[in-house]
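First comes the structure, then the notes that go with it.
On to chain A.
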Amino acid sequence: MALFKTAKKPARGPAGRWDVVIAEDMCKACGFCLGVCPTDVFAWRTAPNRLGWFPMYTARESECVGCMLCYQICPDFCIDVTPKALPAGAEGAR
Partner candidate 1 sequence: MPTLAPEATESLVAPWADWARRYTRGRRLLEAGTYALTEGAIAAGCRVFAGYPITPATDIAEYMSKRLPQVGGYYVQCEDELAGMHACAGASLGGLKAMTATSGPGYTLMHDAYGWAVTNEIPLVVVDAMRVGPISGITGAPGQGEFYVARYCTHGGNFETIVLSPSSVQEAFWLTLDAFNLAERFRTPVTILTDQVVSDMWEDLFIPEDYEALDCVVPRKHNLTMPFYPVGTAELDVAPNVIGHGTGVCVSAYTHTEEGYDIEEMEAQWAQSYRLVNKIRHHRAELTRHETLGLEDAEVVAVAYGANARTVKTGVLEARRRGVRAGFIRPITLWPFLDELYAADRRYVVCELNYDGQLVREVMRAAPDKGKVHFMGKSAELHTVAEVVEGLQGVARDGRVPELPYIWTAIR
Partner candidate 2 sequence: MNKLAKKYLRPSQIPTKACHGCGIGMIENWILQAIDELGLAQDDVIFGTGIGCVGRQTYATWGGDNFGATHGRALAVATGLKLAQPDKKYVVVVGDGDAASIGTSHLVHAARRNLGVTVICEDNMGYESTGGQFSPTTPAGYVTNSSPYGMVEPPFDPCDVVKAAGATFVAETTATQWHQTVKVVKQALQNDGFSFVHVRFPCNENFGAYALGTRDTLKNLEWIYEHTQGRKADGSETDFVWETGVKHDASNSRPEFSRVMREMNARVRAKMAAKANGGTA
């Protein structure tokens, strides 16, 4: 089995409950997050950042299943994946 999944699958189970934030001005366009994401959350920007790289951005946050692989694999501290604050009264809300 490969580390990187070229075939992305649609999310099964709870998706879209995570904020996926990329610090695009620090991204060096290694592509690891896009490669390791199982559900195709990420895409490339078409304009470069100030480092000269075309950075990654969160294109489809609703597909995120919270596996945290992107957070673990980013070599430049760019990615934060945190549970969204749920509306009061909703199932699982704190």
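Regarding candidate selection, all candidates are chains of the complex that A comes from, given by their letters.
As a convention for this text, a contact is a pair of C-beta atoms (placed from the backbone, for glycine too) under 8 Å apart; a residue touches a chain by one contact, two chains touch by 3 or more; residues count from 1.
All of these numbers come straight from a predicted model, not from anything done at the bench.
A.B. asks: Which single candidate from 1 or 2 touches chain A in this complex?
C.D. replies: Spelled out: of the options 1 or 2, chain A touches 2.
A.B. asks: Flag every residue of chain A that touches candidate 2 in the complex, lowest number first.
C.D. replies: Touch residues, chain A against candidate 2: 1-4, 23, 26, 28-32, 35, 51, 53, 71-80, 82.
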